[in-house]
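Missing here is one protein chain; the remaining ones are kept as they sit in the complex.
Right, chain A next:
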Amino acid sequence: MLTTILLVTSLMLYFFLKVITTPPKPEPDSYTENDDEPDRQSPSR
């Protein structure tokens, strides 16, 4: 039981933290909230 709970919790946290810590791709991307952030603009823009 504990092995399963720890495994599932760790993998959930690992993937969610990976999402949060992965460097964003340059604009235009799929998400509107970051559209005005200067460091996320494509060099060509």
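Basically, a residue touches a chain if its C-beta (ideal position, glycine included) is under 8 Å from a C-beta of that chain, and two chains touch if they have at least 3 such contacts; residues count from 1.
Keep in mind that, in the parts below, contacts and distances are computed from a predicted model.
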Which of "Chemotaxis protein CheA", "Na+-dependent transporter, SNF family", "Cytochrome aa3 subunit 2" or "Dipeptide transport system permease protein DppB" is the UniProt protein name of the chain not shown? "Na+-dependent transporter, SNF family"
Missing-partner contacts on chain A, residue numbers: 1, 4-5, 8-9, 11-12, 15-16, 18-20, 22, 24-25, 28-34
